[in-house]
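Here the structure comes first, spelled out in structure tokens, and everything after it is commentary.
Removed: one protein chain of the complex. Kept in place: all other protein chains.
The block that comes next holds chain A.
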Amino acid sequence: MTVTAHGALPDVTYDVVIVGAGVVGCAIARELARHRRLRIALVEAQDDVGQGTSKANTAILHTGFDAVPGSLEARLVREGSRRLALYAAESGIPVEPVGALLVAWDREQLAVLPELAAKAEKNDYRQARILGPDELYAREPHLGPGALGALHIPGESIICPWTTTLAYATQAVRHGADVHLDCRVERADDGVLRTSRGTLRTRHLVNAAGLYADELDRRLGHRDFTVTPRRGQLLVFDKFARELVRHILLPVPTALGKGVLVAPTVYGNVLLGPTAEEVDDRTATGSTEEGLALLRDRGRRILPALLDEEVTAVYAGLRAATAYEDYRIRAHPDQAYVTVGGIRSTGLTASMAIASHVTGLLADCGLDLGEADDLEPVRMPNLGEAFPRPYQRPELIAADPEYGTLVCHCERVSRGEIRDALASTIPPHSLEGLRRRTRARGGRCQGFYCGAAVRELFEGRS
């Protein structure tokens, strides 16, 4: 039950090592942690959990209405969606069931809506409904002119992706899993992993390496798929924009590709994006002038008033796209190895179902799971605006005045929350990590007021 970020790795043979502490790897670790007899390690190349694709996505809890019917992805998204909604409620992960509208801006898009509604039915989603322009504008009065109609998917929600990943990892660690950060897997042979921090031995291996899953797969002799990173740039608008939009406004997919979406976030901001650019470099997580200009151009059409508000943050993430329409999850029993590849933006939604599926595959590979216990629930600090934050809770402040002492004013983060995050099961190793746990420095001033004070707390001087 340890989290390490440096030093020698334990000289033990694990039952399962999971490579990659993204949302999928953490969910798998959590699922396996239910089996008390298993010795599990989660190894991660970066200095925090959820640092790759998992941190920079559109933060949507999908229904799976538009998955390819009959695919593994469709099943896992459908099942994962239900499980994650329950888990979020139990664990304090902010979720807002705002619903989505696929807005048709031309005849061609309008013509696609009935097909999408039929697809939703095939995916066992029965609440989709086509809206005419009047009802659409009644629901979204700030929508730009010219929309012809929409498909309403009431079950789509927004969620905090950071808290989800952290909750999984926290629960796994509290139930005995080891997490080794800053630990890049360089070579993999039968049961032996050579990492940047030394050697790890394991009886079973799970590859949840996201953007690097194909590389690890090749080292183990498989050429199932190639990851072609697809960059998505996103703009986060000021909280003043939140009242402009009520639903997730999704583009209608057409032959010309997917457009961009406008969505509220659980933190009370509004997202605009993503772009979709194929890039060669698996570290190309920078935004570009052209990308930002394109997003603003698209956003102006969807929600004109949005562009009058300030941008609070700009970020870019890479999605682990492959040439396949489905996840690439494969068991290799002869190697006691399971690949969890090609997990696209639906991976957050599907994570718990993927974890169960992978656990089953590990059993097929000869892993003796033993008894499964119920996990002790976790209660994560609330980062969402739809639920009371510590500064809004007089009983909490009365018990501990540190929750009434605000440090980050834009996001109203108290000193108590920063203290708690620094002392948590999986503490942050950077100011960015602290931001994802508390929102400190994540607001409209980006540290003008609080940056130095937060850094002081992080570095342990005050």
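Just so we're on the same page, contacts are C-beta pairs under 8 Å (C-beta built on N, C-alpha and C of every residue); 3 or more make two chains touch, one makes a residue touch a chain; residues count from 1.
Please note the rule applied: contacts and distances are computed from a predicted model.
Colleague: Could you tell me which of "Phenylacetate-CoA oxygenase subunit PaaI", "Putative tricarboxylic transport membrane protein", "Oxidoreductase" or "Acyl carrier protein" is the UniProt name of the chain missing from the displayed complex?
Modeller: When "Phenylacetate-CoA oxygenase subunit PaaI", "Putative tricarboxylic transport membrane protein", "Oxidoreductase" or "Acyl carrier protein" are compared with UniProt, the left-out chain turns out to be "Oxidoreductase".
Colleague: Using the touch definition from the top, which of A:T285, A:T322, A:T359 or A:N382 touches the missing chain?
Modeller: Missing-chain contact among the listed residues: A:T285.
Colleague: Footprint of the hidden chain on chain A, which residues?
Modeller: Against the missing chain, chain A presents residues 236, 240, 283, 285-289, 291-292, 310-315, 391-392, 394, 397-398, 401-402, 404-406, 409, 412, 430-432, 444-449, 451-453, 455-456, 459, 461.
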